[in-house]
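These notes concern the structure reproduced below.
All protein chains of the complex are present and in place, except for one that has been dropped.
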Amino acid sequence: MRIEIEIERSNPAEGQPARFETFRVEVPRHITVLDTLIKLKNEVDGSITFRRSCRSAICGSCAMRINGRSGLACDTLVEDELHRFGHLRVQPLAHMPVMRDLAVDMQPFWNRVEAVNPWVETAPEREPAWPVERETLMDQAAVDEMDDTSKCIMCMACFSACEVSDVDTRFLGPAALAKAYRVVADPRDERKQERLTALNEVGGYWDCTRCNQCVQACPKDVKPMEAIVHLRREAINAGLTNTAGSRHITEFIKIVRSEGRLNEGRMPLKMVLSDPKKLLSVLPLAVDMLRHGKLPSPIHPPIPRVKEVRRIMDKKAK
Amino acid sequence: MTMISHDVVIVGAGLTGMRAAIEMGPGVDVAVISKVHPVRSHSGAAQGGINAALREEDSWESHAYDTVKGSDYLGDQDAIEIMCREAPSDIRQMEHWGVIFSRADDRRIAQRPFGGAGYPRTCYAADRTGHALLHAMYEQVMKRRVKVYTEWFLTSLIVENGECQGVTVLDMASGELVAVRAKAVVFATGGYGRVYLTSSNGLVNTGDGMAVAYRAGAPLMDMEFVQFHPTTLKSNGVLITEGSRGEGGILINAKGERFMSKYAPNAMELASRDVVSRSEQTEINEGRGVDGCVLLDLRHLGRDKILERLPQIRDLAIKFAGTDPIEVPIPVRPGAHYSMGGIKVDVDGATPMPGLFAGGECACVSVHGANRLGGNSLLETIVFGRRAGTAVNRYITGRAMPIPGDHHLAAQRDRIHTLMSRSGGERGNLLRHELGTVMNTDVGVFRDEKGLMEAVAKAREINDRAQSLWVMDKSRVFNTDLTEALEMQNVAELAQTIAAGALARKECRGAHYRNDHPGRDDANWMKHTLARWTPDGPELSYSAVTVTKYQPQERKY
Partner (left out) sequence: MKLKYAYYTGCAAKGVCPELDQATQAVARALDIELIELTAASCCGAGVIGELEYDTQLAMNARNLAMAEQLGLNMMTICGTCQGVISRANVALQHTATRDRINQGLIGNGGIYKGTTGVLHLLWVLVKEFGLARLEQAVTHPLTGLRVGPFYGCYILRPSEYLGFDDPYNPRSLEGVIRALGAEPVDYSGRTKCCGFPIVLENESNAMKMVGAHLLEAKGNGADCLVTPCPLCHMNLDLYQGKAEQEMHRKIGLPILHLPQLVGLALGLGPEALGLRRNMVDAMQLAADVGAT
């Protein structure tokens, strides 16, 4: 089939700003986006620049934005893209400076990964001497708990897709936090509390907006956002309850337990009462809401049969 | 021109390179150089597992015997014994370093049966063992703050008075050539699968370290031994794991016959890789193939089993072959998979050139001989990566930093300038296609004198043409057109050694099969091939195989 592909070209270091260049090329039906790029590079324009190696979605080199979606070029079929979008447009990943064409400077990504100290930490005195006589004993269930996050190939697609990273460069992002959970969940690691505490700060797990872009983008089904949710759960269970994020969850649960549904009149109230500065900042909004009949009464009748909901919730608490 | 110094420079950041770096003693200034980021290395693509006799019922001697037999008695038995004896400790250390191995009911590392092994001793992490090891190794590299120069491309070895004193590299981001002087250099640059047209290897597997060492005077060993994996996808050579046959998948030809019954009536599809690959190629050559392939049929396993046990294989087949194995068989064919040959090293990774060490797939110790057993390649990277590190520590002790001249870098600058200034000529990747086709046809699963003579001549001719490639991209920044041209020169260099070694070796042994010389010939050919670079092409010589206690026997499964 004869197709058209638009490639974002740039070479900032040599003064060439980003522009789209369109190529028309004859390709077989089941060709991937990566093989199309390779074909163009070999036969049409050798200066088209991108990373690639394994061609089978394990090395993570060829992540790029394909019709706006961050993913691997090697596991994306041209035909599917044309069918979905009617066109084929490739761009470098977002949130990292472009080196050239589709190749980005990966340093911002790796800085984030390194920031979570992503290795299993054992106290030096417990490091086994050589020769190592025995392995740590571990249940397969523990292995399974790490299954999703350990599948990560660090392709950076999730970081590129991350919407908080659109607005905040401090956010560690999905891959780094998924890696953090991979270590937190590891029974061999001895720094769990320290890790959870360190990530209980700005840029950590509470800054995720749960938009699911990372889950959708991930080519290996790592589900980074689920890992972030697990970190939040571990943090609350570990007593790290001093954040707005943790209060949001616990207050939410309390309100639903008492009324069967969330009362948005009480939720922000609970959140801001502990913080006078915040209280002041929401006052004008509250007045405005009152004017539009949008300020729900903080006192709300519970739903019928609320006892059933309480039973469900209390069962868990036991 | 830039010159930097490190006590030790390691080229390649896969499992071997990173393991060697971790082994460096305190106070040793080590740097790892890699043309790709460490986690992009091809070690991560290994699926099946890593062998070690961990259980009391098993023994390293049994592992060694299986390996010697699998090597078709070309492996050096002292090296094999070392690898198998040290394997358990290395695996357990990797476990302590964070590798998430699958677990057995008794909570120890799970192990499964693999081809050619007398005991289920292959440790695994689901079907992504290499990936698990690679990422854990990189975690250790981050933890130890090992200096890594990412996307630096190896261009030459600095050798003065026969001693290795460093490397020259191209910093891809800036396009700048850099000389890195060092007391010792370790090559851990991987295999040469990309010499072939159809290969399960990543596009980066161009044998750069082997070619650079060879040009600099280090001998290559047993280059003619190339393992062909029986089930790679027709479209792009992507690997379909042996597990698909382990789960009951069968191979059929165009007539729908289960042809393995003719070739290996007992083991059938689970015969050793060389046997299955040859059987497939025979079917294809005799006109019973389907468009240059045979068919891997999983349909009888049923939807549920495929989804449960082989979900990734299904995914690969749908994405890369456009076929859903639940409904139709997958077209597969033998593809180059592993390089048994490489830079000749001893059991400590030392090459015959002082100061140059090597390990992993780019080296030939030799632990794989004429045919590698599944689960031994990952093991080799870790055992011999560590051993090379230890040896380098010893080697550099008390050594002064060498002071090589400027001409090494100047020569590389001229080489690249010449390539870059050409405004026409042959494109590297099209030439690579031509070379790969020759290698597939004449130095593939089946070989004979006529084809090999043609291949030797053709490889020589292509190597000449590769000296004047056309690099279209004129930018200094991240010029992958340039690095692909340099890679093309590397594969062309190596192709000559593979073809020459195969032409000379008049016998069948392991992965090397000569139609015109049936049978193994221990009297004349139980010896290693050594290839040395000369201006007129490879010069071959031979060296003895080390035998300890395993005398050659007929290899039957």
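Labels for the chains are A and B, by order of writing; each one numbers its residues from 1.
The rule is short, and it goes like this: a residue touches a chain if its C-beta (ideal position, glycine included) is under 8 Å from a C-beta of that chain, and two chains touch if they have at least 3 such contacts.
What you see is a predicted model, and the numbers here were worked out from it, not measured in a lab.
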{"item": "Chains on display which the left-out chain touches in the complete complex", "value": "A"}
{"item": "For chain A, the residues touching the chain missing from this view", "value": "67-69, 84-85, 163-164, 166-168, 206-213, 215-216, 223, 229, 232-233, 236, 243-245, 248-250, 252-253, 256, 260-265, 267-268, 271, 285, 288-289, 292-296, 300, 303-306, 308-309, 311-313, 315-316"}
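The criterion applied here is as follows: only the chains that are shown with their structure count from here on.
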{"item": "Distance from chain B to chain A - Cα centre to Cα centre, in angstrom", "value": "35"}
{"item": "Complex contacts: residues of chain B adjacent to chain A", "value": "36-37, 39-42, 44-45, 54, 86, 88-93, 95-98, 100-104, 106-110, 125-126, 128, 131-132, 135, 139-140, 142-143, 150, 173-174, 202-204, 235-239, 316, 319-322, 427, 429-430, 470-481"}
{"item": "Residue ranges of chain A touching chain B (in the complex, touch as defined)", "value": "11, 13-14, 29-30, 32, 35, 38, 41-43, 45-47, 49-61, 75, 77, 99-100, 103, 105-106, 110, 113-114, 117-120, 122, 127-128, 130-140, 142-143, 146-147, 150-154, 183, 186, 188"}
